[in-house]
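To keep things clear, I will list the structure first and then write my remarks on it.
Left out: one protein chain. Kept in place: all the others.
Here the chain labels run A and B in written order, and each chain numbers its own residues starting at 1.
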Amino acid sequence: MTRKQWFLLLGLGVVAPFVLYPVFVMKMLCFALFACAFNLLLGYTGLLSFGHAAFFGGAAYVAGYAVKSWGVPPEIGILIGLGVGAILGAAVGALAIRRQGIYFAMVTLALAQIVYFVAVKAPFTGGEDGLQGIPRGRLFGIVDLNDTMNMYYFVLAIFLLAFWSIARIIDSPFGQVLKAIRENEARALSLGYDVDRFKLLAFVLSAALAGLAGATKALVFQFASLTDVHWTTSGEVVLMTLLGGVGTLFGPMVGAFTVVALHSELSALGSWVTVIIGATFIVCVLVFRRGIVGELQALAQRHFWGRREANEAELAQIEQGSKSKP
Amino acid sequence: MIKKVVWLAAAACWAMAQGAQAQISGDVVKIGILNGMTGYAADISGKGSVVAAQMAVEDFGGKVLGKPIQIVSGDHQNKPDVGATIARGWIERDGVDMIADMDTSSVGIAVQRLASQLGVITMNTASGSTALTNKECTPFGIHYAYDTHALAVGVADPIINAGGKRWFFLTADYAFGHSLEQDASKIVKERGGDVVGSLRHPMQTTDFSSFLLQAQNSGADVIALANAAQDTINSIKQAAEFGIGRDGKQQIVGLLVFSSDVKALGLAVAQGLKFVDSWYWDMNEETRAFAKRFQQRHNAAPTSNHAAVYSAVLQYLKAVEAAGTDEGKAVRAQLGKMKFNDMYHKNAWLREDGRVMHDMYLMQVKSPKESKGEWDLVKVIETIPADKAFIPLSESQCPLVKQ
Partner (left out) sequence: MDPFIKSVLSQAMLGLNNGAFYALLSLGLAVIFGLLNIVNFAHGAFYMLGAFLALIGLTQFGGWIGMPELSIGFWWALLLSPLLVGLFGIVIERTMLKRLAGLDHLYGLLLTFGVALVLQGFFGNFYNMAGTPYPGIPPSLRGVVDLGFMYFPKYRLFALLFSLAVCFVTWYAIERTKLGALLRASTENPKLVEAFGVNVPLLVTLTYGFGCALAGLAGVMAAPIYSVSPLMGSEIIIVVFAVVVIGGMGSILGAIVTGLGLGLIEGVVKVLYPPAASLVVFVIMAIVLMVRPSGLFGRE
């Protein structure tokens, strides 16, 4: 990521709440972070988890509960969310990486369902009522987060920090190994990498960041609910990533913005929104597998750099990921 | 001289504009009708509530303090987070001044809390949890129609008196169900009955068989359904399917029944059922006139909730007019001073904890023979006075009530 891109992102972030409804932008940022975390796993490690709502929602509940009932300050609540995401991620990940490909997706889905049912039944979550009235509190004991703008810049800071970390992870040697696993697991294994450990670590990182997103969302809306842990949320984050562009840095963010905007603009259509989301899924899978950012990048490369072949080859590799696996 | 006149005129205009702004925010009074448009209680509230609210606006004259009145509606899908998000957008972005209806107690509590934080009045007609005016009471939250205490008082008394001592609760697992089970258990125990067990089922369950069989095997005299709408209908029907309640030793009792539920069950199944409600369309001339107008627009007889939404919107507009502003605090104070008189209730008044005090009615479902028309479903057999139906202030846990 270039310095220019960073300034552009920062600039947009600072200006956005003056143009759009700030709560809406905060929702976008939370889901963008969630999608970026998810992309770390799908886009850079080649693992499709269908259970990421468990980390997002699980963290939202625990962080919300800590802030509400134990009275911890918001910044600690957010960190607790991060930790809960990591712990749940370690548990689910350790089981799920025992299977590959489609099985991996099904196992994560089913394990996430355990978290869902715990959220339904456990006394501290409030069941169907949800965990309501989470106080936003004062950041570091000074900044009053009940003020919408203060809350907004807090969320923006969390987002940028996490996004920066993700960009660093991807470019690090660790990130390179993940990509190697995505492209050819057997080869990575034969090169002497402990593939399972790398996969698990990627899973935990992704889950932790998803937890961060969930905890932040809980503070923004002062609410943690069953929707956050429901499998439809897991599906939605897959769509955000797919629509924006799997394996691109900015794709999940663009996808998340689009899906959140879609929901808010079309909310009057009721159930038709589900139809539109489903249809978007189908179109993405059939003709648009690179996603918005992926297509734009390809277009730009074709016109300006003439590196088309390289890019096509990379896409083919992502698409056939599991083919090359044993 | 001319210059001076122009100046004065301009100043007067400016002052008037300022004055008007202070009176009515955004130069329009916006009322939000929030409910589960397609959920399990869509027949009780749903689109009918929007129709009722519009009728109230028309009957009021379409304008208040010279400003237009606008009704907006939203679907909370029975999820509290969705409801709270809609309400937040309505208040912060769209300038909605009052929110009404709100079926499903979990949504009702969430929205009431949020709206109060932002200084906006909520008039909850559709959810039943007593928490709304008890532990969760707020300065701007008004609980307009029925509550679970009133339901329990009316239904439990006659059953215990007839010998139904051992109770088993089948409870919907959300705020409303919990509240209803709690209020009913309290009354059962006070009257010398016994609660032998309870089970919780998720909201919008379609298969009650395993719950019902467990209730049957508990040895209870009474299987009480602390659930609502579609859930109640399904439990009653499936109990019949498994032959539960047939032997005469056990009986199934719905604690919350709406006339639309009776309609869905059919008189043959529901006849004789006793339940408590705040209103019925066939009570007097006024209610029948309302029902007739409503039915022309909505294709079904109004439920008590539709009538309550009508009344809430009407009384709110009256209060705005009397207070000369739509500012939340002033309107709430005005509502506290008024007596509510319309086709829904007479001489009702608003208590400091947000409870609207009015009579409730014990009703009984007619037999198919007694019924003379499609919507001729129940008869009123007893009036429960307000002070008996609702929790007295002396027992209130509401922090706003000075003990």
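In this text, a residue touches a chain if its C-beta (ideal position, glycine included) is under 8 Å from a C-beta of that chain, and two chains touch if they have at least 3 such contacts.
No experiment lies behind these values; they were computed from the predicted model shown.
In the whole complex the chain that is left out makes contact with A, B. If you put the hidden chain back, the residue from B:27, B:58 or B:241 that touches it is B:241.
Contact with the undisplayed chain is limited, among A:69, A:146, A:172 or A:274, to A:274. Interface note for the absent chain: among A:106, A:143, A:160 or A:262, the touching residue is A:106.
Among A:138, A:179 or A:289, only A:289 touches the chain left out of the display. Although one chain is not shown, part of chain B still touches it, namely residues 38-40, 42, 77, 199, 204, 206-207, 209-210, 213-214, 217-219, 229-231, 234, 237, 241-243.
Although one chain is hidden here, its contacts on chain A can still be listed: residues 48, 95, 98-99, 101-103, 105-107, 109-111, 113-114, 117-118, 120-121, 231-232, 235, 238, 242, 270-282, 284-286, 289, 319-323.
Rule of thumb we're sticking to: only the chains that are shown with their structure count from here on.
With each centre defined as the average position of its C-alpha atoms, the distance from chain A to chain B rounds to 39 Å.
Partner chain A is touched in their complex by these residues of chain B: 37-38, 74-75, 79-82, 84-86, 88-89, 92-93, 105-106, 109-110, 113-114, 173-175, 202-203.
Within the complex formed with chain B, the residues of chain A that make contact are 21, 23-24, 120, 127-130, 132-133, 148, 221-223, 225-228, 267, 270-271.
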